[in-house]
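One protein chain omitted, others in place.
Naming follows writing order (A, B and C), and every chain is counted from residue 1.
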Amino acid sequence: MPFIPHTEQEIAEMLQAIGADDISALFEEIPSHLLANELTGVPEGMTEMEISRLMHARAAQHPQSVCFLGAGAYEHHIPAAVWEITTRGEYYSAYTPYQAEASQGTLQLVYEFQSMMTALTGMDVSNASMYDGATALAEAVLMAVRGNRKSKSRKILMPTTVHPTYRKTTRTIVQGQHIELCEVDYDPATGVTSLEAFKEKAGDDITAIVIQQPNFFGNLEAVDEITDWAHENNILVIAVANPLSLAILEAPGNWGSAGVDIACGDGQPLGAPMSAGGPYYGYLCCTQTLVRQMPGRIVGRTLDQDDKEGFVLTLQAREQHIRRSKATSNICTNQGLVVTASTIHMSILGASGLEKAAAACHANTMALVKQLSQIEGVDCAFESNYFHEAVLKINKPAVEVLVALAEKNILGGYDLSEAYPELGSAILVCATEMRTDEEISAYANALAEVCA
Amino acid sequence: MPFIPHTEQEIAEMLQAIGADDISALFEEIPSHLLANELTGVPEGMTEMEISRLMHARAAQHPQSVCFLGAGAYEHHIPAAVWEITTRGEYYSAYTPYQAEASQGTLQLVYEFQSMMTALTGMDVSNASMYDGATALAEAVLMAVRGNRKSKSRKILMPTTVHPTYRKTTRTIVQGQHIELCEVDYDPATGVTSLEAFKEKAGDDITAIVIQQPNFFGNLEAVDEITDWAHENNILVIAVANPLSLAILEAPGNWGSAGVDIACGDGQPLGAPMSAGGPYYGYLCCTQTLVRQMPGRIVGRTLDQDDKEGFVLTLQAREQHIRRSKATSNICTNQGLVVTASTIHMSILGASGLEKAAAACHANTMALVKQLSQIEGVDCAFESNYFHEAVLKINKPAVEVLVALAEKNILGGYDLSEAYPELGSAILVCATEMRTDEEISAYANALAEVCA
Amino acid sequence: MLIFEHSKTGRNGAPQSPKQKANVDDIPASFLRKDRAALPEVSEMQAVRHYTQLSQKNFSIDTHFYPLGSCTMKYNPRACNTLAMLPGFLSRHPMAPEAQSQGFLACMYELQSMLSDVTGMAAFSLAPMAGAQGEFAGVAMIEAYHKSRGDDGRKEILVPSAAHGTNPATATMCGFSVREIPTLDNGDVDLEALKVAVGPETAGLMLTNPSTLGVFERQIETIAKVVHEAGGLLYYDGANLNAILGKIRPGDMGFDVIHSNLHKTFSTPHGGGGPGAGAVGVAERLKPFLPLPVVTKEGENYRWLTEKDLPQSIGRLSAFMGNAGVLLRAYIYMRMLGREGMVRVAEFATLNANYMMAEAKRRGFELAIPDRRASHEFIITLKNEARDLHVTAMDFAKRLLDLGYHAPTTYFPLLVPECLLIEPTETEAKEALDGFMDAMQQIREEAEADPDLVKGAPYTLPVKRLDEVRAARQLDLAWKGNEVE
Partner (left out) sequence: MLIFEHSKTGRNGAPQSPKQKANVDDIPASFLRKDRAALPEVSEMQAVRHYTQLSQKNFSIDTHFYPLGSCTMKYNPRACNTLAMLPGFLSRHPMAPEAQSQGFLACMYELQSMLSDVTGMAAFSLAPMAGAQGEFAGVAMIEAYHKSRGDDGRKEILVPSAAHGTNPATATMCGFSVREIPTLDNGDVDLEALKVAVGPETAGLMLTNPSTLGVFERQIETIAKVVHEAGGLLYYDGANLNAILGKIRPGDMGFDVIHSNLHKTFSTPHGGGGPGAGAVGVAERLKPFLPLPVVTKEGENYRWLTEKDLPQSIGRLSAFMGNAGVLLRAYIYMRMLGREGMVRVAEFATLNANYMMAEAKRRGFELAIPDRRASHEFIITLKNEARDLHVTAMDFAKRLLDLGYHAPTTYFPLLVPECLLIEPTETEAKEALDGFMDAMQQIREEAEADPDLVKGAPYTLPVKRLDEVRAARQLDLAWKGNEVE
């Protein structure tokens, strides 16, 4: 029997010990009219050889396209060591480390992860992960509402330069708690959110603002002045940042004169393959002041009976299994294994490796933008500084252009027309360190053909 | 620096401790005119991202053909668990277990491997592996020559139904030691070696004979009567057997009334992917009498100071590192990691799983032979019992037929015309448990087209 | 030793990043980082060695029997991992065109169908990324449903006292208030109390069945009737379907919405804390509210349903589409089990739990609910041992670690004093179950002879018992020697 080790003899012995005639007797408490008929929607079982054949065939249905698509998920190089170690049974098949003494591997690793994330973001503390960047932002908003004692409004300013599905997800998650998410428009010339725009929407009591850096368009927001303005007005600041960009760009903990209050984002660029959308993980960091508002697991260093160092889950009184309806969040299972991969990834690359990777992404995207924008009918959408991702306007409908490129096995970018109709036909493009000069030129040639 | 952890400061400290001005001073004993110029045949180094791109491209140059080719290397299902565990660093990156106490993982595993191979072959002892099946046969011949004290001739009877490159390899390896390898022809009607044929070549002093079961054609040799005849004449018997076949066919240890003296073969069908020819491993088993003639590593069970069970390399006095020019063989490094995989493979499948796999191979090959031999111009070459591999005669040149099939992404079989010109145009075909009914029919259709 | 303590300035895993740093001079200095982040600087080998050694400090399914109740620590077939990580899946961008994603979409569509079949629900969304998010989606749908009907006064979610902490926490997150319903000694919900509690305020009841006490809720049909008649909906916390797979379907019991923890019943690994997947299934009337995206099939083609298709959807729960890789693992596992394998999971998970329970009884342990059939799990209470020997459930748990067994869930459900919630799962052999019970018996003997021995455990692990109070009081959450020299 697949995955079941019982022999006939053992089954008999076990039933006898139980005092049951057969296995069905164990289900006698279920009203018999409720017992299920044979399943019809589940096919017959397959051997590993058969499922392997099927999955290889399914995977082969996906053409190996050259990816210039980012928009929140990026194709980066991941050292082979990362997932070979991550999928070791001892990491892969362990549970949440409730029994600390039997889980020092995972616990120490998470402590190291927290340390790395605080180093990267310049914040005081990090938790052990949220589901993804979008839910991390939603939880950051909830934290801010709990944490900003000076504000009563439950009103959050959210620039439209924040990732569209991050905004949608946040809306879904915070909507039950009477929080107002108030959108702030960007400057159509620069593609960034001016301080004026924030001020306009501000009114007199704002709980928190969100800033994404680089923003969804890849453009660089004036984070220092916005942060300082917010703090002057008792507004908490939530930063959303691609953690790989933080190898080069200023850490949220250093924005303005005091740094932001909460920083979050998606850890995918740090060691998670694109894998059709997940699993990735959300990172969530904050100031020491807000630590008790943190959702999710946090690992702390402590001592054992012999005063030897060790690691445990800590501040559990914030969590659902202790605090139940008063918990900071309902999160229980998080994205531990991806955090494992990410921690190993960061260790192997180090800050200098991440810096080189990030710089290469930026340089490649610049090269791409330069070539593409030379094509007749293709133009840069914005006049501003950007990092590693940029918006191009095209003289033909983006959706058609992208389909034509896809047929040439080029994923040409993200179609902005649905989320940002005001941009007309526009796409968001990205060339990571994985892209070669030849691929960039091939894209330019293909786009020139398509636009001709 | 790739894979080198030294910082500038450390280098300076280390040189100072050594008392050398710079690293080149460490090479001062090399006559300076011998110092090498810059290498010209080695390209510049590549990052992992670059080599990964290259290797993916190289691998993609191999079309995924449907394989009906066997001839000593077979496409079998290997559970995913096998290589995931085998490539764990603790197995992958350990050395030969010289320090037994720090190598109990590998040592116990090899002891279990030896136990499994003796169970499968019905022999008393097994070593820890030879390089492959061909070299295992060569070493078996050398063992027999050392072990058969009653014979002086150093003459070995070798049927031509033994794998052609096994015979060649054996010749290469034993040629320096004045051993005569005397070929015995097969019966052209049955494709097996008759006892008469052995007797004809025998003369009065033969050291050993070799029998491959199933033989290279897939046919079943009359192993019982040949073994008994050999033993009656003080001839040692060396069996070559596909170990997967031993899940179904009689174990060499039970051939005839006393069983063979040495059994060997290639372990590839037990968990090694085809991987372009290796690494596989040779297994080598023998009777208790011959154990001190064994080449290679052998693991034994013993006790530690507290009488706890443990495992060590044993009978090392046979080996080159102790006995030097008097050793039983020069073998040192063997195929440990593949043995690791194979041991896990056998554990997961068990005897019943191997039996089902072997039976499926046989049934598939029978189905294939049935369909192919119905094609006009295609016929079975031999009238005999076969297992899992069979010879077909074709009315067109085999080489052309195989090329035509290859263009349809079918590896149609092994061209026998070079090794067995007397067969005319003939191919050896095999359909393992991996082949589906659809693939078998597709082959039949393709061959019908090609032969039409 | 922390990875940071292996760090030396200038060390790195050189082949893992471009050889030269590209120019980023176009970015004004004000945007740039001033100091390099204090990440560890180690060689690739040092990282490999460090994290390989660390891994060995974990208990896991691949190394130990791990009967952690409510967590379903069963074997994670390696094929699920290998096949879900085929390059064709890993390299797929989440927003790759549907035309180039048919293989993946086919798997997701079939996974939705299989889940619908085994649970008896009308439709599934795979969006939720863990059980708790599945609960969130479910409760948000309940809210959306009432709202859509103009039924605005339903502000309360009922939760049995035995419920998992995520249930009340989720209800709060969705803006509901929580009312607890007591549980009877026999493990059933207190029906009378429920009847008193329901009313026009009732949005719904969240129920786990078999409950977290490890018994089947026999009055489920009556409960459903009571809640439905009051206008509420019935939520099924399907974190653990292991005991009912192919035996009884939540849809048939009357549930309106359910989440299923694919990382439990469907054997995707727990990964030391995740990721999971908390697919959510609904009865017909809740279909319009399903979270996005959902996969649909049109002719031979698969495509995502979006806001345009489901305008009443509660919306998105993630940036893309949930934990795709986890969903693939569950898909592969379900296909390997097949319909016949599903039932067997329930049968043998139940057999193992009942056998252990019988053994526990025979060996003189007190059961929380002695006279019922266990489902996939059961509870021992060590209140006598705690009272007479001053050895607690936690002491037993720690001592078990020494004897090579991961501890069961301790102190949950909160109702049962000094409890161990034991879930063996179907993939464990009888020897493991017997070995565990032998260990329990040994510990009790040790507790009688020398209670300090047990109270001082564990002794054989990388650390002795850790001071959790100190951890919470003297917070040390990140390495502060952060200045890499």
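We take it that a contact is a pair of C-beta atoms (placed from the backbone, for glycine too) under 8 Å apart; a residue touches a chain by one contact, two chains touch by 3 or more.
All of these numbers come straight from a predicted model, not from anything done at the bench.
Across the entire complex, contacts from the unshown chain go to A, B, C. Residue-wise, the contact with the chain that is not shown comes from C:48, picked out of C:3, C:24 or C:48. The residue from A:79, A:282 or A:300 that touches the chain not shown here is A:79.
Residue-level contact of chain A with the missing chain is found at 1-10, 45-49, 79-81, 84, 89-90.
Mapped onto chain C, the interface with the missing chain covers residues 6, 8, 11, 15, 43-46, 48-49, 52-53, 56, 61-64, 75, 77-79, 336, 427-429, 431.
Simple rule for what comes next: only the chains that are shown with their structure count from here on.
Distance between Cα centroids is largest for the pairing of chain A with B.
Averaged C-alpha coordinates put the centre of chain B at 46 Å from the centre of chain C. Per-chain Cα centroids separate chain A from chain C by 20 Å. We define each chain's centre as the mean of its Cα atoms; on that basis chain A and chain B are separated by 48 Å.
In chain B, 47-49, 79-80, 84-85, 89 are the positions where the chain touches two or more neighbouring chains simultaneously. Chain contacts: chain C has residues 11, 16-18, 42, 44, 48, 52, 77, 79, 81, 83 touching two or more partner chains.
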